[in-house]
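The other protein chains are all here in position, but one chain of the complex has been omitted.
Moving on, here comes subunit A:
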Amino acid sequence: MSSAPGKDSKATNGATEEHKGDVESEVKVVPKITPEDEVLHHLTLIARGVTNMEPRFVIRVLRTLTTTRKKTSKKVLRTVLEKAYPSGSKTGQSLIASAVFQSLPDESAPELDSAGADTEMDVDAALKDVSKTDSSEPPKAVQPKKFSPPTDASGDLVVEGTVYLRLLLLLKAIDAKHIDEAQQFALDTIELINKANKRSLDQLAAKAYFYLARVYELQGKLSDLRSTLLAARQTASLRKDETLEVTVINLLLRSYLADKQYDQADKLIAKSTFQGQVNQAQSVRWLFYAGRLRAIQLNYTKAREYFQTAIRRAPKDDVAPGFVQIIHKYFIVVVLLTGVIPERSMFRKPVLRDALVPYFQIVQAVRVGDVTAFQKAFKEHEATFLADSTHFLILRLRHFVIKTALRTITLAYSRISLADVCIKLHLDSEEDTEYIVAKAIKDGVIDATIDHVEGYMQSRVARDMYETEEPAKQFNRRVEHLTGLYNETVRAMRYPPNAHRKELDNAAETRERDREIAQMIQDNDVDDDDMDDL
């Protein structure tokens, strides 16, 4: 899953992108837990989340979904399904009997790629360990034998648990490429969620929709799902279910952009408010899609801002290499379009080095201002750009190349005839040169004047930087950044309920203490006075 760089892995990073690199500590620190126990433990956590009405637990479980996905196999799932449901529960039996579960491949080939194989081996070792040290050393954190399924009023497993197990099954079905079964199963899951209509399901619902869309995309008919998604968005928005809303919006954006329906995507963005803080993975996606759209609409400053934030918030390089690469590609082009040359260090990162080679050549050409080199690099890598759909954006760069070339000329010569400029830039005619130079002056690329009669261009002598507006601009930019940071920090703070009450108790105590101290001081004063008297 993490092996193929470039475009190929973009398709798969729908999954890898999910967990944001912070692998749950209990998985790493306590390796002696069987996958079965882990899933059962997750169920307990989910149930706790439901009873405490605290979505945090569910989020925690979902964050490890990808790791869990790699570890579980048919055998594991069978054990879990048998244990998770109280004896005699119909739901569990029906899940085991379901086509999705039955069609899963057996133990032999659960995961073929290296990452999967690694975890597989760990798991095997762990299994042996547990069987050896069965009773002598009780495993931490969970009590596998004493697992009692969290049940609802009717004596069945809580619906949240069922949805979670169904999600796992769905993921395994996708892994096993049983797409058609997975589709029906996903639709059933969504229906189950809608029927239960519980707010504690929100996080799980978002995931369910996500993988439903993934299944449709694998079938190449994501656009068929649009009406369902739009309906889901409306409901989510009405219920203030932000996680689901942002997920569904992202799915819609993805489908619109894939079908090149930019107007629709633009309207969707304009009509929806961005829920940045709800879910890291989804907000990065949103930033990426919105950035792409803005770049197409020539709003490069905004696009650059979006991509920059997306890069900062993106998962670690090794978790979702494809996604990181594609954001960087867009970022580089957009930065170039705003007239800035991206930093060299960006191209040296190990994940990006190979993938960014075509873009590096383009950047080189723009930096030097060499139109021929630009054309050559573009021709050579046209297929790559087409695959990344940065093709048109790069075409727009062409006139920037000419402008940078002009800038180097004005730096080198204080006065140069237009004919010479024409030759240096490989332009077709002198009249065009005059227009091009004039336009560059108007766009603020170079600081010069043209003398038409004599036919030369005279550059103005470089002034003191502090006479220009540059310092003020820099200052404003920094102020904006800092205030933005402050505001976001304030917004990110958590206020647990009833926390202020503790403070009130403390306040009473403090007041008491104050009074005591005042009393003591008074006593002391008296003593001191006495001493003085003596």
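Everything below uses one rule, namely that a contact is a pair of C-beta atoms (placed from the backbone, for glycine too) under 8 Å apart; a residue touches a chain by one contact, two chains touch by 3 or more; residues count from 1.
Assume contacts and distances are computed from a predicted model.
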Name per UniProt, for the chain absent here [options: "Ras-related protein Rab-33B", "SAC3/GANP/Nin1/mts3/eIF-3 p25 family-domain-containing protein", "Replication factor C subunit 3" or "Small ribosomal subunit protein uS7m"]: "SAC3/GANP/Nin1/mts3/eIF-3 p25 family-domain-containing protein"
Given A:L95, A:I269, A:V334 or A:I402, the residue that touches the chain left out of view is A:I402
Using the touch definition up top, pick the residue from A:H391, A:R407 or A:K424 that touches the left-out chain. A:H391
One chain is left out of this view; which of A:T51, A:N476 or A:T510 touches it in the full complex? A:N476
Absent chain, residues of subunit A that touch it: 260-263, 296-299, 386, 391-392, 396, 398-399, 402, 427-429, 431-432, 434-442, 448-453, 469, 472-473, 476, 479-480, 483, 486-487
